[in-house]
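Some notes on the structure that comes next.
A single protein chain has been removed from this complex, and every other one stays in its place.
For reference, chains read A, B, C and D in written order, and residue numbers begin at 1 within each chain.
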């Protein structure tokens, strides 16, 4: 972990990352209700909203669409990822090198580690290479820290999420994305386990505006330094209103109620 | 994905790729009815037809025969492939490096990814290296995206083909070859899932001229940017007439009926 | 093994290493009674005590906190480690390269080898690379020599600990950390098996001041060249008094009684 | 495949390769009746016969004995091979690099591929590296194409041998060695499957002079470009007469009868 407050993916110490790698991780089924969003341009457009500090996509999308948006959007290139066509013990292919990410113009890189998987050792060693190369290129490193695998029954219980943020800190991430552990107290503990490293909450599947904003409010209250959101934003036809609200909650410490009813 | 309309393997935004790697993938049995085609020169001759924008072969064939045709044929070197003597979970050996493909004079490279196989992670990581090296050599990258393996019962159902084209886009292919998913609607959806990346239909086993041309017409109608065809061309004694028709369907938007009865 | 008496991590031929990689190896649960110690600064502060010749932490903690303490603390960067979320045959991910450790300013590197594990061969080969790179960078190498795995019922019996120190010597460590084998005689034998290489006792889980100091006294009596201690120091709210006592036992040959009742 | 008619291992378009790697592949038992042949000098002497265009041996034999024969014998260094002490799914260790083969003075390199083995993918990828390095050193590449493994009951049936020669062509060998498929027709088909690549018949275990010469006559009639022979030559006390006959059959299109009764 090194300080990244000066990075373009951070604003006032916080980050709001708009993620769209669902086409790889889940397949086109996630786009069923919003087929127009299969066009990545739409999500890049959404990422120009001032609330968004970075877009997180895979290599192919980045090299195809980022050139048209590099003035208005910051790129967090997600370096690994895998389809769900494959059903084995959790693992993730490294689809992009740090060198190529830098060439495309990435402002930061992202990497999933499935702590607890039988592939944990292998993934941590891949993370080592990625992290050290990112240091050499001056790129912040975000870890998607998702404990998962044979031995783990419940992947959002407080002790698991606390371990997840600590893994990010110990292994050298600058920002770690974890699922919400169910309560403000548990989230606060997870943030504390991360020391000076930033923790952002992972958005998850789509819920109502109020439910989602309340969750984000709770995470920010707990000390989280932001949010990485995907489906809760781009599965909405026009996410502008929600992003307006999220901007207030994440960067202005507004409550969900105030933010949604200004 | 990067724009490849200026590549020699594309003509007016479309591609017609003549593939002959069946000697590796299926063995000589595919040549039973046309034993003279065991001589790769015959297929290179066929590839001089103006409809064909590239020939796709393996390294050994390319280094042996391409030097005599490099003025008249564009080479898409297929970099991986495996015999069917071996029956394990789908995988494919990387038989040629990008560096050597460039040395031979390839205009593009091709690579199979079996999404859903237990070897998916390994194949995607091999694809990463190939794709990034191809960028460094200025060579377009075609993915043979063929979901297949333990967990997949039906490899041509619409959702699988849609996932297949999306994998090509997300992982950084410039053109993705998929099987026909059974209907124009399904093909149109698969094309939409590919964003700005080109999708070409895979030809499959030999059927009648009219059946095949109708299939191609449907794919082009659905928005596919072309065709990769093997057996339906070279298993015909003289494929000239069929190639004449395909040229009209792919590049001139002709119907199968018009193209076959000019 | 090469002489390391001139290294900053050694003082008068002895070492007292304060280790805190428990956040990775065991998770936040080890901090339950001292949650304030989740902040690594606290342990770096503790490491400024003159008794401590080096702090042992993982990469992420080192790059985040060591820059503020590099004048007052010597860094032994632990290069591998794994969470206990994963339950397979003992193994440990290599989380940091020697090159990067040197860049961060490490004074020495540490590496775990689980002799007896099904991963022993792999870990020893990783150790080879680490050890030889460390030689090239002039960094002493400490081995955490912890025989463990399918075939080992009791990992602290005298013959196992004697084998453990010998492994350190044979494989090229400069200092080897082992568990206490239960008696002064057994420890003396283990030290003898190490030839001229330094052996330090591993601290283990928290016990009373007197119990712990007596154990350290026994190890020093047996010829051990020091101590690597974690929980017995940082799980105490204020470990100053204990460190004062340990300093006398380790460096001044005091007894536990004298050291604790000066 | 590239043209190798100018290579020293080819004479008038044909090759007669004398192979002696049996000490590795089968062990000393193959020498039981001719113990004096355990001395590799004896086989190098035999290889000075004008019929022999190259000797095929492993690295250790080459570096020990070839320096005394490099004026009179051409060296085809066999780069992989394995003992039969080991009984697993067919595989073969890469015992020599192309770089070192070139340093020793090899005129060509040889490599076994067990198509159909569970190690086929791995062996083909090793072959890729070997083949491309050989191109860089200007060395022809011979493939020992021996389909074998779990799924293959009969390794000399016509379709298997036809597939075997095609594998050589597709993967980039310049000459492929296969077993005799039982009939002139089957051999002719296998040769046709190889396109312009050379095919040589593998000699197999020892039979009578007339039987062996008739087999070679049949293979040459079928279009094979020569022979790789081991035991049928060096297991004879004085193979001169047989080599005289083979020279006529292979290079002069003599019949077995004429060649053996001049």
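The criterion applied here is as follows: a contact is a pair of C-beta atoms (placed from the backbone, for glycine too) under 8 Å apart; a residue touches a chain by one contact, two chains touch by 3 or more.
Keep in mind it's a predicted model, so treat the numbers as computed, not measured.
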item	value
Chains shown that the absent chain touches, full complex	C, D
Contacting the left-out chain in the complete assembly, out of D:21, D:107 or D:132	D:21
Residue among D:95, D:214 or D:235 touching the omitted chain	D:95
Residues from subunit D at the interface with the omitted partner, ascending	21, 23-24, 27-29, 31, 35, 38-40, 58-61, 63-65, 81-83, 85-88, 91-97, 99-100
Residues of subunit C in contact with the chain not shown	1-2, 115-118, 120-122, 124-125, 127-128, 131-132, 135, 147, 149-152, 159-160, 162-163, 166-173, 189, 192-193, 195-197
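By definition in this document, only the chains that are shown with their structure count from here on.
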item	value
Other chains in touch with both subunit C and subunit D	none
For subunit D, the least number of touch steps when starting out from subunit A	2
Inter-copy rotation, subunit B to subunit C, in degrees (Cα atoms; steps of 5)	145
Distance between the centres, which are taken as Cα means, of subunit D and subunit B, whole angstrom	35
Contacts with 2+ other chains: residues of subunit B	none
Category of the chain touch graph - line, ring, star, complete, other	line
Those chain pairs that satisfy the touch definition	A-B, A-C, B-D
